[in-house]
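Provided herewith is a single structure, encoded as structure tokens, for subsequent inquiry.
Note that one protein chain of the assembly has been removed; the remaining protein chains are unaltered in position.
The chains carry the letters A and B, assigned in the order they are written, with residues numbered from 1 in each.
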Amino acid sequence: MTADNFNKNDEVNSSESEIFIESEDSADDQAKQKNAVVTNNLTVYFNKRSAIEDVNVKIKKNSVTAVIGPSGCGKSTFLRSLNMMHEMTPSAKVFGEIYINGESIMNFNMVDLRKKVGMVFQKPNPFPTMSIFDNVAAGFKLNGSAGKNDLNEIVEKNLINAGLWDEVKDRLKSPAVSLSGGQQQRLCIARTIAVNPEIVLLDEPTSALDPVSSSKIEELLYNLKSEYTIIIVTHNMQQAARVSDQTAFFYLGKLIEISRTRKMFTNPKEKLTEEYITGKFG
Amino acid sequence: MIYEMYVDSSASIEKFGFGFIFSSHWEPVKEEFGALTFIYGTIVSSFMALLMSLPISIGVAIFLSELVHKSIRTSLSFLVEILAAIPSIIYGFWGIFVLAPFMRTTIQPFLQSVFGFLPFFQGTMYGTGLLTASIILAIMITPIITAITRDVLKAIPVAQKEAAFALGATRWEGIKMALLNARSGILGGAVLGLGRAIGETMAVTMVIGNKAQIKASFFEPAYTMASVIANEFAEASNEMQISALIEVGLILFGVTFLVNSMARLLIYSVTRNAQ
Partner (left out) sequence: MTAEKIFKNPKNLKRRKFINSLMILLCFIAAVLTILPLLYIFIYTTQSGITALNIDFFTQLPKPVGEEGGGMANAIVGSGILICLGGLIGIPIGIMSGIYIAEYSKSFLAGAIKFTTDVLSGVPSIVVGIFAYGVVVLSMQSFSAIAGGFALGILMIPTVTKITEEMLRLVPHSLREASLALGVSRWKTTVKVVLKTASSGIITGILLAIARAAGETAPLLFTAFGNSFWQTSIDQPIAALPLQIFVYAISPYEDWHRQAWAGAFVLIFMVFIVNFLVRYVTRNKFG
């Protein structure tokens, strides 16, 4: 890194770090309070092999963070460790600390954690036995809470938020699998935000969709930002550049760089990042 | 379950000890009980059934998995499944009224005229007897062995057969190789079929003749462990007889347990490798 570059970085940091990146020496507790997600030395093992190692991130409330990197670099592992999805995989072991809104996830039980940290998956996965309405209401129905009138309201509000209301309002009772792939994915987003999480994780939500559906979902993310903290894993660098405020680059299980998206794509700190973004590998 | 049966048969176990297995006296009136004839009948009828059924089952499995077009295969497989689902009482019923007379008038005279010099095929032809029971059993276990052989053959990678064909092997030679690779799985299927034959009750009871004796001839009536329980249990005259019958049941359970465990382990070993 040349001295020139270094200075430039410094400048950028000084003007923008207040918003997105806490300076290193600020008090730890304060950082945890202000950020939606903080990880300290997060390490995940599958059997004896580590999938991610020593990941330290701080993610601001109401921001969109994109996670990029080549296949198998640990992006999804990172995402799934944030709502303890690894608990389903017996061979997985998670070390390090994760704080959600300042509270360690060790203090949550699984169910409460996942209500706070919702997740949307790569392939749309609506419940095939349920109608469109029931899918959006699934979080409540499966947990056996909320009355009927509340549900009507909740379903309508979240379908509107997911940009799906106009397309499905006349056939709420028809099966969810009758929707197109893109509609199904928006339905899954509606289902996730219906339980009112604070953080929404999206694991390559558009990789199974066509470009038009993808752009609708990107638009949706932009609108959702005001209410939720969003972390999105994506293979598509243009998408990361378009939708996110902050980008994290993973390579071989390590977090190489996390910085403002605009900066990352124009002037990355690390050489590896630059090579990946410019398509020299991966 | 084992414990329960052990307790209920303890009276008989105490009285007769190991002699129970080796004695061929079964006289409820005198309260003397020995299970040898039943063990003999069970083993002979089951193994004869297996002997008849195994080649046929393998043939059908090959036919289903390798030789026929898909549309025929599904309907044929369905028929074989139905064969497995027919209640055994119906097999037995059919055995009494159709198979037994047919055996008496056609098959047994034929066997006697051709192989009459062997002790197995001498004696009076009743129709019912060891041989008839074996044939019924063979028909009943064929679907089981076929189904497992078919599954095991399916687990053999297609590439292996193609490699054989590429070397100029004929169709049969390719199949033979697949069979060799699948042999322990097929053996497992056969053992499973054997287990079913050993435990089969109603059909055998109806056609085996139910006579506690050990004779060389396959035409003679015999008795199996399962059928003696079926016939005498409800009408058992005294405590000791019940106890002895339960001990027979315990032996039957032990034998089928061993046979089935063996079969399962064989089948697991093949299918696990295939995955």
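Keep this in mind: contacts are C-beta pairs under 8 Å (C-beta built on N, C-alpha and C of every residue); 3 or more make two chains touch, one makes a residue touch a chain.
Bear in mind the structure is a predicted one, so any value in this text is a computation, not a measurement.
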In the whole complex, of B:146, B:181, B:217 or B:241, the residue touching the missing chain would be B:146
Touch assignment to the omitted chain, from B:48, B:80 or B:212, lands on B:80
Given A:188, A:240, A:258 or A:277, the residue that touches the chain left out of view is A:188
For chain A, residues touching the missing partner are 83, 85, 88, 90, 110-116, 118-121, 123, 125-129, 138-139, 141-144, 188, 191-192, 195
For chain B, residues touching the missing partner are 1, 4-5, 7-8, 55-60, 62-64, 67, 76, 78-83, 85-94, 96-98, 139, 142-143, 146, 168, 170-173, 175, 192, 195-196, 198-202, 206, 226, 229-230, 233-234, 245-246, 249, 252-253, 256-257, 259-261, 263-264
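The definition used in the following text is that only the chains that are shown with their structure count from here on.
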Between chain A and chain B, the Cα-mean centres are separated in Å by 60
